[in-house]
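One chain of protein is taken out of this complex; the other chains stay put.
Showing chain A:
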Amino acid sequence: MKAAVITFPGSNCDRDLACAFAEMGAEVTRVWHKDDALPAGTDIVAVPGGFSYGDYLRCGAIAARSPVAAALRAHAARGGLVLGVCNGFQILTELGLLPGALMRNAALRYICRPERLIVASTDSPFTAGYALGDAVTFPIAHHDGNYVIDAEGLARLKAEGRIAFRYATNPNGSVDDIAGVLSENRRVLGMMPHPERAMGMTGAQESADGSAFFRALCAAMTAA
């Protein structure tokens, strides 16, 4: 199972994501944003959190136009798996791989804290390890995580069961408490919370729910 983690200038969760995949047995390659191809045999592309291009212009907007974007689009078009976390989610919406957009948090402040999420769909390789309605705790850390989508789009997401995670208590004003959404073919997931920050380290007084996320994802990929 091969995971490719993209680094943009300003990415700062690329190492964290790479470690989480490696810990679950994936073969991880780091990809530089100026590369125009992904490593052969890539199963999943991970788009990390951070401040790609300093969040200048609009979060994710410049990254979505960087050289690696074409390869990422092609990978998704082939039905390849793509995971975008935090800034990665913002980039995926800017790329048009996921619907909607991430606006400034309702309180207009950056928020970092563990947040309880409810699994809203189990029909994806990312969430197949959960039962519907399961609660997991992942940290959030963002200034622009307020998910917006028009009424028609929201109705579609709901009808097609493409809302992967909802916040138990909405921290940022996201419509319908949405924390993560799936693409139409359910192979692309974008989410604001950070599963890679909840890997259950010894001594941490925090959640270990992230290791279950990556374990299930890696198992799903190996099985496929």
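By definition in this document, a contact is a pair of C-beta atoms (placed from the backbone, for glycine too) under 8 Å apart; a residue touches a chain by one contact, two chains touch by 3 or more; residues count from 1.
Assume contacts and distances are computed from a predicted model.
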(Q) Can you match the unshown chain of the complex to its UniProt protein name from these: "Urea ABC transporter permease protein", "Pyruvate formate lyase activating enzyme", "Phosphoribosylformylglycinamidine synthase subunit PurL" or "NADH-quinone oxidoreductase subunit M"? (A) "Phosphoribosylformylglycinamidine synthase subunit PurL"
**Q.** Touch criterion as defined above, residue of A:Ala74, A:Leu132 or A:Met201 at the omitted chain
**A.** A:Met201
(Q) From the list A:Gly50, A:Pro99 or A:Gly180, pick the residue that touches the absent chain. (A) A:Gly50
Q: Identify the residues of chain A touching the omitted chain, counting contacts across the whole complex.
A: 9-10, 12-13, 15-16, 19-20, 32, 34, 49-51, 53-56, 109-113, 139, 141, 143, 194, 196-197, 199, 201-206
